[in-house]
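Of the protein chains in this complex, all but one are displayed in their positions.
Should a chain be cited, it is by its letter among A and B, assigned in written order, with residues numbered from 1 in that chain.
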Amino acid sequence: MELSLLLFYGFGFLALSAAVAMVCFVRHPVAGAMSLLVTLISLSGIYVLLEAEFVAVVQLLVFAGAVGMVLLLAIVLLGLRADPLGPLGRGESVVKAVGAMGALTIIAILIARLPASLFALRQLSGSAPEGYGGFRALGRALYGEFLVPVEAIGVILLAALTGAVILAKQRID
Amino acid sequence: MLLVAAAKTLFIWTVVVVLFAPVVSWLVRRQSAAHPAETATPSAALLHPGASFLAFVREDAFPPGSRRWLRAAAPFLVVLPALVASAVIPFGGRYSLGGSSWSLVAADIDWGVLYVLAIGALAGYGTLLAGWASDDDRSLLAGVRSAAQRGSYSVVLGLSLVGVFAVYGSLKLSDIGLAQDASLPVFGFLEDPGPLEWLRLPCWGILLQPLGFVMFLVSSLAANERPPFDRPSHESEPLSGPPRGVSGVHFGLFYASEFIQVVVIAALCTAIFLGGWSIPYLSQATIVGGLSPLFGQGAATVLCMLLHMASFFGKVVGMVWLQIRLHGAVPRLGYKRAMDLCWKCLLPLAVLNAFGTAAVLLLCGPLPGSP
Partner (left out) sequence: MLSEYVGVLLMLGIAVSLALGVLAIQLLLGRRRPASPEPDASLDSEPPGASERPSESIGFHLLALLLVVFNAAAVFFYPWAASFGETGAAGFMAIAVFALPLAVAWLYAWRKGALEW
């Protein structure tokens, strides 16, 4: 079996099991946050395997690096120590896990049955050029063809920061 | 192919752990001793890390009420990023030997520099968790502060390198190294440099991006909580962090990770700003061409490779020495000062540096030979 396929299965399994663990098995919020971190890192590993390097870096820097830190800081500073949901009931986690898997399967089947034309945003002719997910190619695309969304992101970030500052200041004052 | 990668990885490991850790430890001891005679003899000092490790293994005291599994895991979160980051740093260039080309990097990733940043972004979790796991309010606050400092400076770390990326046109560390092998005519942007053509500067990062170098060095030190930014985790501070609730091997690991961080910071600065493995004014072609008549093509290439490696490690030692001098020379920055420096000074400077570099590139044209 090829190494990249093996890695894909490995990362995929890691991501899924960490996610399931976070939802169904983990009792302490900090452990939940760490499971989320594992999921995010595994996902970025999959992005690297797909040669989508920019997305992988964004995932690691922004999601795993900053968003995960937001969650962990909130949990840690709010002092959530005791088990807020009560002890694990007998068989409760198994039921939850089965339920989650079942729901995911149903969603996957539904998506698979959607007409393909819904997702055909652009007809790609031939194979993707070398390094299409890399930074140079993405820079060319982002600051050329997809300029307007990038500028829009700038404005969204401004809105996000302004909102955060206002909310935080309200809390303090 | 796997064997080659394994060999390179193991080489980096042996060099960093076996060679550098004792050397750095000895240098630190020499630096902080008032009188050179106070330091142990070099052989004893070189064995010190190993002896300390054994001593740490014997003791494992823990304050009651702390979460042991997390206490055990947290130091690794701090050590692993520094180690894994060293995989992308090139300690030599690309050589063609016997028909195939060899590059002295364990992992020549296209976005190598950002790989280091991304891994480093995860290091903040280590100190935060260590502080939280000690179940002590002051440790928690120290852990949060250190995570805050690390996170803030990692943003600026990346931004300070944007100028470097623009100048060399690549995020790949080996490309940046290769570009620094060349030299640049100082007056090359003039139409007819004439007699001043001979005046050349090596294309080193520190010369092309001096502000970037300073910002990168400062941010690296702060993001890894090296002096002078080590207030959140220094042992004599009232609000000290991880060392309070941690003992045994975990304690030792925190300190081992410090040494590794020093070396990795030095190696990164060397690779990006100090020309990496290259020798100024003697490009690889010149060296091989000069030595071939004497030794033959193959042997000349190997000699060149060794020369380059020696040059790289020499520069790394220089940067390590610089960091240790800073340890003693610059007073420790308070937390508020450090955070102000990051958000109010370095952040705008880095962005302005990026724009300024871009403007200069537009006016004077790109670096000759950059993609």
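The rule we apply is simple: contacts are C-beta pairs under 8 Å (C-beta built on N, C-alpha and C of every residue); 3 or more make two chains touch, one makes a residue touch a chain.
Since the structure is predicted, the reported quantities are computational estimates derived from the model, not experimental observations.
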item	value
Touching the absent chain when the full complex is considered, from B:122, B:140 or B:271	B:140
Those residues of subunit B which, in the complete complex, touch the missing chain	1-2, 5-6, 8-10, 12-13, 57-65, 72, 76, 79-80, 83-84, 86-88, 105-111, 114-115, 121, 135-138, 140-141, 144, 148, 151-152, 155, 158-159, 162-163, 165-166, 169-171, 238, 247-249, 253, 335-336, 339-340, 343-344, 347-348, 351, 354-355, 358-359, 361-362, 366, 370-371
Residue numbers in subunit A that touch the chain omitted from display	3-4, 7, 48-49, 51, 54, 57-58, 61-62, 65-67, 69-70, 73-74, 77-79, 81, 131, 134-140, 142-144, 147, 150-151, 153-155, 157-158, 160-162, 164-165, 168-169, 171-172
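In this text, only the chains that are shown with their structure count from here on.
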item	value
Geometric centre distance via CA averages, subunit B-subunit A, whole Å	29
Residues of subunit B defined as touching subunit A within the complex	70, 110-111, 114-115, 117-119, 121-122, 124-125, 128-129, 132, 140, 144, 147, 151, 154, 158, 170-171, 371
Complex contacts: residues of subunit A adjacent to subunit B	30, 37, 41, 44, 53, 57, 60-61, 64-66, 68-69, 72-73, 76-77, 131, 134-136
